[in-house]
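With one protein chain withheld, the remaining protein chains of the complex are depicted in position.
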Amino acid sequence: MHVESGSQGATLPQRVALLHRQLPARLEAPEEKLVMTFPHLIVREVIAMEILLIVLGLVSLFYDAPLESLANPNKTPNPAKAPWYFLGLQELLHYFPPVVAGVLIPALVVIALIIIPYFRVNFERDSLWSQRRPARLYGLSGGVLLLILFLAWFRVWAALAPTALIGLLMISIFPSRERGLWGFLIHRTAWARFFTGVHAGLAGLSLAAWIMSWFITLAVILTVVGTLFRGPGWSFVWPWQL
Amino acid sequence: MRRISLLFCLSSLALLLVYAVTPVRDYLAEWRRYQKAFNRFAEEKFRQNIPVRTTPLTIRQVWNPALDVVDRCVTCHLGVENRFLRDAPQPFRSHPVTPHRLGEIGCTVCHRGQGAATTVRGAHGRLKWWEDPMLPSQYLQASCGQCHPGEAVPEARILSAGRETIRKAGCTGCHKITGVTPVRPIGPDLDGLGSKVRPLWLFRWLKNPKEYLERTSMPNVMLADEEARLLTTFLLSQKAPATGNAFVADAAAVELGQQRYREARCISCHAQGGRGGSSGPDLGRVGGKVRLEWLESWLRDPKALFPQTRMPQFSFPAKDIRAIVSYIASEFSDSTVDAQQEQELERLLPAATRDNLAAGKKLYQRLGCGGCHRLKQIEEQAELGPDLAGIGSKDVDRLDFGNLRIERNLWSWLFTKIKTPRVFGKNLKMPDFQFSDEQARELVVALLSLSDKKIPARYVSAGQQPVPLRTQGDFGKILRKYECLTCHSLSGESGRLAPDLSVIGSQAKPLWIAAYFRLPYSMRPIMTERMPLLGMSDQEIQTTVRYFETVLLEDSIAHELFPLGGPELQEAARGKELYFNKYGCQACHQVNLAGGYVGPALDGLGGRLFSGYVFAYLKNPQRFKPAVLEPNYAIDDSDARALTAYLVSLPPPRAKEQR
Amino acid sequence: MNVLELKERVVATPVWRSIFRHRYLDSNRNRALTVFSNVFLHIHPVKVPEKSLRLRHTMCLGGLSFALFLALTVTGVLLMFYYRPAIPQAYRDMKELEFVVTSGALLRNLHRWAAHAMVLFVFLHMARVFYSGAYRPPREFNWVVGVLLLILSLLLSYTGYLLPWDQLAFWAITVGTNMAEAAPLIGPKFKFLLLGGNVIGENALVRFYVLHCVVLPLAAAVLLAVHFWRVRKDGGVRPL
Partner (left out) sequence: MDSQRIEAAGSGRRRFLWFTGLGALGTAGAGGAAVMLDFVHPKVLFEPPSSFRVGRPESFPVNSVTADYARKVYLVRTEVGFFALSAVCTHLGCITRHVEEEGAIFCPCHGSKFAVDGSLLMGPATRGLRRIAIRLEDGELVVDSELEVEKDAVLRV
């Protein structure tokens, strides 16, 4: 059940939706310019598919799918690696006991991903520092610090660095009126516009977005380290030594 | 919409282009190029009236599930089975003559490589992820060994030589090697060594055995000076229980000694400065090696000192032994050592204290001396080196190449290991056998043949396993006492120096044999090679001859061809005619000092040999002596009979020069 | 009778009309008919907002993920003609594809690279959906379906990894299944059932084969249908 109100101002139409808790939320979109799916959308889809196939075809022409020697259960290659998309996990296995890295963390990730849409709408849509600023500052700084300490305890440097970076970025947005660190950068006139843009972008991010960014950065870095920087005995190597 | 149309058009065209590449590439496949080239080649040959057929453009393969073979080599090597293409350029050349059916066993069983591949690089297997590249031709015979295990393969000379070397060099002392029965111990027992050899010799021997004896099987264990001295002290402490009195050389007996030395034909086995036989060690410098009192007891009874020795026991009287030892002491001295060096060594040798002896023993064990030598105080040790089963298909990744920059493959590794055993790292123990490059290559072939590849039983050659000879009883004792099989062979066993004895009872007459034991002489006109004078007792001679008569027989030959009192004169006369005119035997054989030098003299043949054997021999000389030079004339029965009649009626030599 | 006349006649036959329910794309009516009378196209609405045609709106990631799924299905089915899930035939068949089968190497390459790309694209699609806030009500459930599809993509790729039976495959699966074994309580049993034994052998190969070729693709297809259906029902790609 929803009610659409008339416009209050002459120029800005506004709508107020009254939602019953038990009703599924559903909003009518405003009037938009529509085009025919066929051919406009379809042809774009076809082109996208063609380009995908062209790229895949080219890759397949120049790079052969790997095929090593016949499986030999008596001879473990060094290093023995899982498929690349699991190498972030394998990297974590290097630091944590298998129950943590192999089960707990992936399970938490999946659960976290699944419950994302069930957060309260308003809580997560707000940009991070829009309200209850001091409380959030202490809470978040404490949380980030604890996480960093935890990672440092297990010497998970590959995860610690991006965590610290994201944490720093997140907190650097806090003093937005004085602009703190960013203000200093912004005063350098040549880059002023760029940094203003970045700052504005970051300041608009909600807490959920910050957490997601942290997760994606972490996943990418761990996977890259596991894939490209790990050699015999899971020791650190440079990619060209692999 | 215009941009989109253009984009659509371009991307569709690009798609078509990208996906047209693969069919084109397939059409231009390597193997297709080779087959087209072959067809051009075949047409040209056909114009020259050489029967070479063109091939339809298709992948060809040999498939043998039993051998796990899928070989597409024949897709490009199209002429392998065409004998008219022996000189054709590769890949069309025909395969060299082989007793194997190529269409059945395929190519990779012998050549290795990747049979399933249809590209040159892929098939020849020199790729990162293919572990079984083609064998270089110099090691190819390794593959023969997969189906011909543990036996000499006459057609594979290199392989057989390698296997022989494995046996002879005593590799089995340290390594377990499938198909080679361990010959242990290959070296002499070392108990009583302290009573046998001189310290300086031992020290120098331990440092480098080949310096004293070129042909020795003993490898260079690469000892530092201190280690060698410690081991010398340890080994010298192994004294014989009853050390005889000091031997004093008797200058007056030297001449007698020389005579006995010559009579016993010592030189048949022992060379002297490189000249002479090779069954025993070179005695050229033995004076610098052994103590004379040891030599004396050795000559008295070699088996008492070293039960495995191949030296016969000569029944010399004590006087003769002393004379021989005196002769050896005067004649075979070692000019490369002098008293000063001996004193120098005595000074440096560690004292035989309990600690030093224990350290020496430890060193002895660490070096694995027990692989070849026995020493009572040390228990027999297990193999020191790795088991070599499956070494021929060992994974290259599992080989330690150290810092060496050699080709990363099994054969280069094996070759390098054999040539320079300790080059791949520290703490390696394998001694340096100082093999020549050729020997090393032969060994590599023999080792590569020890592969893991599973060959079905029906493809594995059973070979001819000689029945192990077990001669027991009195004759067995005599056989061992005089080590007859050092020179003679019996049922395919052992020596090749002297005639085979397997059917001697059907060949030679007992009386003559007995006489020959008492006084051996040479059968051939210009050679002095003969059996040594062993000094057998009458009892022993009787036992031996009886054994010959009753056991070593060939049932298909009757002793006598002519009943009662020999052949008729008429027949003998016809035989003489045949001997001189039809067959020209005098070209090689002497009768009454006239004739050739190739074969033995035939005077008195009738006294030596049974006529039945002479007849059978004439019919087919190679039947009894496969390697004999005498041609097989395919003599018919009546001619052979006449020749036999003539030969057995020849009188004994008028004047036989005898030593 | 010229070609045009013939064409007119054919198009007018009842058979033709029973298959193709509309004529050329000459009017919006026929264009609309094209979409909603076509089983493959009718997941689209007849009209879409012009804004949603912009590339940066979606980056095409969802569509490309689906395109990759289709490409994988086609190449996968073709590869099945030459693949036997047995030891060591599985590995031999890889060699056959490379050396003997026409375009075999290309198909295997396409399949392999498309599989990697699909994992990547599905992940990127998820990130895009998150940052454009497209998971918000009323689309919560579709997000959940999407997460399940991400997991299915990972499992599809992972089960396919073992099939060539080479060293890479064998040890990647060894490491992977041992990671799963670490799960408390169910871990060891799960691994045992997945491998059909205690070691990675022929049983495991057949199980991975069946999962890869039948179970997981079917599950993915069903979830994809739900996913698309929800997109249609919950509204397109417009941000709220």
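Which chain is which? They are A, B and C, in the order written, and residues in each are numbered from 1.
Just so we're on the same page, contacts are C-beta pairs under 8 Å (C-beta built on N, C-alpha and C of every residue); 3 or more make two chains touch, one makes a residue touch a chain.
What you see is a predicted model; the values in this text were computed from it and never measured.
Interface note for the absent chain: among C:13, C:27 or C:198, the touching residue is C:27.
Panel shows chain B; residues 1-2, 5-6, 8-13, 15-16, 19-20, 22-23, 58-59, 61, 63, 70, 72 of it touch the chain omitted from the view. Residues of chain C that touch the chain left out of view are 25-28, 78, 81, 96, 100-104, 107.
Heads up, the rule we're going with is that only the chains that are shown with their structure count from here on.
By number of C-beta pairs in contact, chains A-C lead all other pairings.
Chain C has its Cα centroid 67 Å from the Cα centroid of chain B. The geometric centre of chain A is 24 Å away from that of chain C, both derived from CA atoms. Residues of chain B found to touch two or more other chains are 22, 129.
Residue positions of chain C touching 2 or more other chains: 95, 98, 106, 166-167.
Interface of chain C with chain A (complex): residues 25, 28, 31-32, 34-35, 41, 44-53, 60, 63-64, 67-68, 71, 87-88, 91, 94-95, 98, 105-106, 108-114, 116-117, 119, 126-127, 130-131, 133, 135-140, 143-144, 147, 150-151, 154, 157-158, 161, 164-172, 174-176, 178-184, 187, 199-200, 235, 238, 240. Per the touch definition, chain A reaches chain B in the complex via residues 40, 43-44, 46-47, 50-51, 53-54, 57-58, 61, 67-69, 75. By the touch rule above, chain B contacts chain C in their complex via residues 22-23, 26, 59, 70, 72, 114, 116-119, 122, 129.
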